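Inspection log for the structure reproduced underneath, given as structure tokens.
Here's a slice of the assembly, chains where they normally sit.
Letters are used for the chains, namely A, B, C and D, taken in the order the chains are written, and counting of residues starts over at 1 for each.
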């Protein structure tokens, strides 16, 4: 869902996008991966992304995965949902990282552990590839009412509170 | 300080086996289905052979490559083949004198819909199998779509609420009574708030399956799909019993009797307010649902009374 | 054809075996709240352990304790405890522990 | 081009399928949920609940019934729609055969997924292959926009008086069903207009109460042969019709797909990669890179799988030096992948050139750029007379 919101935001800025998740077999809990491609030209590849420009990690537990950064492009950006700051460069390839305690922000703003929109805000801030307002103006396509308002706030806080480090 | 009685619940006495499942299995937090899956082999023992199918219970039945979620023998199946596969197993095990309790473990969707025909057929043939349907009133694994067991008025992803839509427009298939009319050797309804009741029924099921077909219908709310707070799912089970929404009874050789009788049933609104799948219902909607509940309860009661 | 793939299954078809590999998720990480027991109130009836969906409560002799590796934090034990001996406490409060 | 610009939305392939159906105004819809198709059933229900879709929506108890419901409604005269995948498709197998035998213009989208046997919730075209003997028209698409456009075209094809056949629009489950892309949803009035030519045609036979007429009657001996012959001839006619409708669609909506097959940079190409579905998109990019490297490679994308576009394939492939065929499924009992196996039937007409079969992308595995590069390199070597391996299971060699 977050990946789709991101995609919508890019479309709003005139880009082509293609975004898809890979589901695990399990109902929930197991890592689910979503890929989003953005380009000025139409996107034709229909594969997973092996060398991403940016990696967003919702579950800090995944940091334990040794293969987490495999393929991340040099100059790649890493966005992490975590209460803890990164004390060292997680991967040598990694030049920019943005950490935000999205879970906490979400719990505070939305009332539930749905950190996704917050991370979108952090993404916009850390990468600079996208304007915050593009994201904000996409959310009404996906959410409405009170929940929308809360998520708008959560996104904004993500944008503001993300801590960006250049390694 | 409160006086401690230090007496463990009697339910523990029904256990003859350790938990057969891995510690961490992918059921949603607070889901009574997880409790059901873990509870059943604890009472039925190691020689349970599960037959199952896609659905939230898939961990009961589908491993992943060489890995499995539990330590029992099992056979995975397409949704259309569960009781027939159980028939094939049970017939052969009995023939060769192999001790086995063959248990079909499926959701209501499989039991009442796409897998109903073979279930009915196996019941008619009196196969020596236990069919346990956990009833979460919909297809949960695929995302909370309606099944035949979805109640009147409930909002699901295929009976959504909208400008025109008002949830499901028909009452649910009365599966326990439909199965009673198949006259199984034994059948029972059960739920997770009443664990001793459930355990007793499992013990009886294991006994009576030697004589023929056994059907167990287990009310198993889905915290995610019904939108229940995860800590309240057992309370929902309890309230379903107390409102007569889901009466607890059993039938040996076709003769039904209540195992739990409710002196002063609460209105069904007590149940519906615990979840959000009914939250769009206005008074008339609730009244209709209450009527359906009363009618059904009266039917079971009549039958129970007749066999008293 | 140069088959580089190393067989996963020993059998011709897809058979699984928990003895070979018991699948197990880190469901403890799902938790946002944690059950905390007031031992004083507990009378060892075991209802919390019985109702616990993942059956992760360990019998400690005169009380039960959730295995935090698996406890999903659903809160059923707290709700069902007749003595209200269990409280759900936000995980954030234990952040420093690990 | 006459159609006005539609609304652009970033939606998943499944949502596209639902919108594609909706803009064609089906009158009777029946569906049963299954991963990765469920979203279609859900969205159509929501459209109906919201009053956007004015159709009978039948929440059937299984896929076999879904097909029977729409078959009968179609015979009564309705425009109908259904959607399924894999386990659902094979569970309605008898009904699929009946639907085509009854010549009911049912339109169905099928989100491709591996079939039962080995349980798997993952992408693969095996379900489509499993249905190749049902007498249906089967089309495969590459991306979200094509799902929508092809669904509209499917109605124009299925209900054509000269065709009267059910049409299955296939798209890769997971890879497309959950892929969100920006898609233009045409205005419903424009779709009406595009489908209007159907109204000028003679009316097909319909089942009307009170009239002494029966459908699905016993075809005895020559009656049977006649009906089967007509069925086969209608399938033959589908081929050109698909080209015509694609052209008409292009003229009207400004998007077209090549009809039965699409040729991508085949001009001057010496070697060809034959692909279908979402993999074709990736093949394009690799073809571009390889062209830049000087490899004379082109792609042929198979859009029509049933009937098999023999004539156009021969035309496109004749004179080439080697062909690589990528199959996302198996042809049990043959070494080759199924599309490759069928293509080889035409080998005599194409010329005795190397045809290399590649099996890849089963069970959600990726058909990725390195794989396709490998295919092109090997086919290229084969074209130059080097020895080659007839069949390669790419994942088994990795």
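The rule we apply is simple: contacts are C-beta pairs under 8 Å (C-beta built on N, C-alpha and C of every residue); 3 or more make two chains touch, one makes a residue touch a chain.
All values reported here derive from a predicted model rather than from experimental measurement.
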| item | value |
| --- | --- |
| Subunit counts for every protein chain kind in the full complex | A x2, B x2, C x2, D x2 |
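Keep this in mind: only the chains that are shown with their structure count from here on.
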| item | value |
| --- | --- |
| Rounded Å distance, subunit A centre to subunit D centre (Cα mean) | 34 |
| Whole-Å gap separating subunit A and subunit C, where each centre is the average of the chain's CA atoms | 29 |
| Multi-partner residues of subunit C (at least 2 other chains) | 14, 25-27, 30 |
| Multi-chain contact sites of subunit B, meaning residues that touch two or more partners | 26-27, 62, 64 |
| Of all residues in subunit C, those that touch subunit B in their complex | 8-9, 14-28, 30-31, 40-47, 50-56, 62, 67, 69-70, 72-76, 78-80, 83, 88 |
| Touching residues on subunit D, where the partner in the complex is subunit A | 8-10, 12, 35, 121, 142-143, 172, 174-176, 178-182, 278-279, 281-282, 284-285, 364, 366-369 |
| Subunit D - residues contacting subunit B, complex | 32-35, 38-39, 41-42, 45-46, 48-51, 59, 61-63, 87, 91, 116, 119, 121 |
